[in-house]
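Here the complex is missing one protein chain, while the rest keep their positions.
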Amino acid sequence: MIVDIISTALFMIGCLLGLTGAWGLLSFPDFYTRVHAASITDTLCAACFVSGLMLQTGWSLVTVKLLMVLLLLWLTSPASSHALVRAAHHAGLRAMTWSFLGDRS
Amino acid sequence: MTIGHLPALQVVIPLLAAPVCFLLGRWPRLAWLLASAVAWTTLVIAIGLWLQVREGGTISYAFGGWAPPWGIEYAVDRLNVLVLLIVSGIAAVIFSGSWESVRQEIPESRQALLFTNLLLCLAGLLGITITGDAFNLFVLLEISSLSTYALISLGRDRRALTASFQYLIMGTIGATFILIGVGILYMLTGTLNMADLAHRLGGLQGSRAMHTAYGFLVIGIGLKLAMFPLHLWLPNAYAYAPSVVSAFIAATATKVAVYVMVRYLYTVFGPEFAFSAMYVQWLFIPVGIIAVLFTSIVALFQHDIKRMLAYSSVAQIGYMLVGIGLVNVTGLTGALLHVFNHALMKGALFLALAAICFRIGNPRIENIRGIARQMPWTMAAFVGGGLSLIGVPLTAGFISKWYLILAAVERGWWPVVAVVVIASLIAVIYVWRVVEAAYLHPRPEDAETVAEAPPALLAVTWALVLANVWFGVNPGLVTSLASGAAEALFGGYLP
Amino acid sequence: MVLAITIGALLAIMLLALARALAGPKVYDRILAMNMFGTKTVLLIAVYGIFTDSPSLVDLSIFYALINFIGVIAVLKFIERVEEYDEVVER
Partner (left out) sequence: MLCMTALVVVYVRHLFSVVMLFGIYSLLSALIFVVLDAADVAFTEAAVGAGVSTVFMLATLVSTGRQEKAPAHSPLLPLAVVTVTGAALIWGTLDMPHFGDPGNPVHVHVADRYIQESPDEIGIPNMVTSVLASYRGYDTMGEVIVIFTALVGVLSLLGVRERRENPVHRTGERHSRPYPVLQVMALLLIPFILVFALYVQFHGDFGPGGGFQAGVIFAAAIILYTLTFGLDDATALLPVKLICMLAAAGVLLYGGTGVVSMLLGGNYLDYDVLAHDPVHGQHYGILVIELGVGITVSTVMIAIFLALVSRAERPR
């Protein structure tokens, strides 16, 4: 019972985080801010979902597999964000500066 | 024990020889020897199957030991044994004569790949012919088409790449249509075995989904066999492929597609559905007639002899469609005979061209002026093939046209008779253009003198030319096979 | 109920990410969106698999996570390679 409540709560937090990230991805003004929104929420969101699922399944082989999903996401997602930003930076994509923001407003 | 396995061996031997051939990459000559040996083996197997079918009727072979509707079945009857014979025979002849030409046209590092592709293509075509399973047919079709694309792209001319790409797009669309058709049939019946499909479709007459499946299959196969408005890929593909490849593909690929069409129309859907409910003859007759007349005329204006023969191929396919569309036993016999004979004559013509290409390079009409004096045997072979293409008596081409005319007379459709005759006259003209250039014009002063083609190439060309004459003088063997197949296909159905 | 909300939310996130992927404007935005789309697909399949009691789908989601990562790396590498030759950065 308690497990159910906790996992439901975890799901809800996960949904919230995910939606926040996606909203940020969509509405932030430039690439670097979008990466910021997306990548930070991504990690915790995945963690919430997967741990919620692990609570649901109980202890079995599936739990281990879920743990692997989580580890994999934790490893790959920041790494790809990092590579992405690095590539963008090297390619000369410039961040939007405050002054530019000020100009626009 | 081996006798029982012949149907499987027919396809499996070339299929498994292909990776071995691939491993022989460093030794192209060995690859060629292997490919030729395998092709001759398939011919022997096909003859064995033919003898068996003649004695005992249809042979069935269950893969994996699972009885037909559950596993995949190979079924050999009089219809496909005819196609097996011609495909493996042509392959055996062409492969064994191909070495010199391939060595000249293809860089050494890719020669073994070419033979691997040829083997895969042969296996695919034989498999399409022999299989009794609708999906297995699709798989083998993919093997043969993919290898054909690769083969065409190996051509010397850079335009071969474009031609191959064009064919790839059209061929893929065709294959997708076929796959959709087969998928719908599976949804309707729950089976993929052709005999079982035919049995179960019998109870579904008038279902819309069945009509759709039928439409998709006819169009898909039509693309593959270069049915008239869908033939646009063919001339380029034949013209730019390596000479040996043009000869092999022109002689076999579209013939197998015609076989598939016949198989679907008669065996799977049944003549009653195909002709009385869907009136496919009203598609085939006009399309066939237009193809015969239009592409024959187009062939008249080609300067590249390969292209000219390619257009003529589309016209010949028109004859076959007309034969099917006449909806009588004689017409179907004529169509099947034409499948067989056209393979013989186009094989001979394209091999003669390969010999010409070997010496001259670009087979344009203006380049071959006066060539006959320097390559008398090659040009004589070309004339022999040309006579058969025209349909002169005592050649194989005459027999099949004669059957087509008989069938048209039987139905009382005189215009069709006229079309066959007119198209033959046009064929006289375009063959004559080549003959005139080669025999009557003097060799230009600045042209280098050329020698006769290498003996191996010449030998196989003449083997096919003599086969044309042989089957023109003694047609009994093939006609009895074809008419037996046609009668069996029609069953009790009469229009 | 929980399942419906979770899947709904995940689909909504995917839709938003898809919108960003379609809108662009830079290649990097698309890659970012593709990455997010991929991770959410992984989660979606895991959630769906657990709730419909077909745990074999979890294998699938492990695999998706891998593919997603390799896809992103491949895109990056190839873009980089292209830029060595010409300055196709914008758009």
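By letter and in written order, the chains are A, B and C; residue numbering begins at 1 in each of them.
Going forward, contacts are C-beta pairs under 8 Å (C-beta built on N, C-alpha and C of every residue); 3 or more make two chains touch, one makes a residue touch a chain.
The structure presented is a predicted model; accordingly, all values stated were derived computationally and were not measured.
Of the chains displayed, those contacted by the omitted chain across the entire assembly are A, B, C. The chain omitted from view is touched by exactly one of B:3, B:44 or B:187, namely B:187.
Along chain C, the points of touch with the absent chain fall at residues 14-15, 18, 21-22, 24, 27, 30-31, 34, 37-38, 41, 44-45, 48-49, 54, 56-57, 59-60, 62-64, 66-71, 73-75, 77-82, 84-85, 88, 91.
For chain B, the residues touching the chain absent from view are 1, 5, 8, 12, 15-16, 18-20, 22-23, 25, 61-66, 69-72, 109-110, 113-114, 116-117, 120, 123, 127, 133, 135-136, 139-140, 142-143, 146-147, 149-150, 153-154, 180, 184, 186-192, 200, 207-209, 211-213, 215-216.
Taking the whole complex into account, chain A touches the unshown chain at residues 72, 75-76, 79, 82-83, 86, 90.
In the analysis below, only the chains that are shown with their structure count from here on.
Chain B and chain C have CA centres that are 47 Å apart.
Centre-to-centre separation between chain A and chain B, using Cα means, comes to 58 Å.
Annotation for chain A: no residues touch two or more other chains. With touch defined as above, chain B holds no residue shared between interfaces to two or more other chains. Considering their complex, residues 7-8, 11-12, 14-15, 18-19, 21-23, 25-26, 31, 34-35, 38, 42, 45-46, 49-50, 53, 56-57, 61-62, 65-66, 68-69, 72-73, 76-77, 79-81, 83-84, 87-88, 90-93 of chain A touch chain C.
Across the interface of their complex, chain A is touched by residues 2, 5-6, 9-10, 12-13, 16-17, 19-20, 26, 28-29, 31-33, 35-36, 39-40, 42-43, 46-47, 50-51, 55, 58-59, 61-62, 65-66, 68-69, 72-73, 76, 79-80, 83, 89 of chain C.
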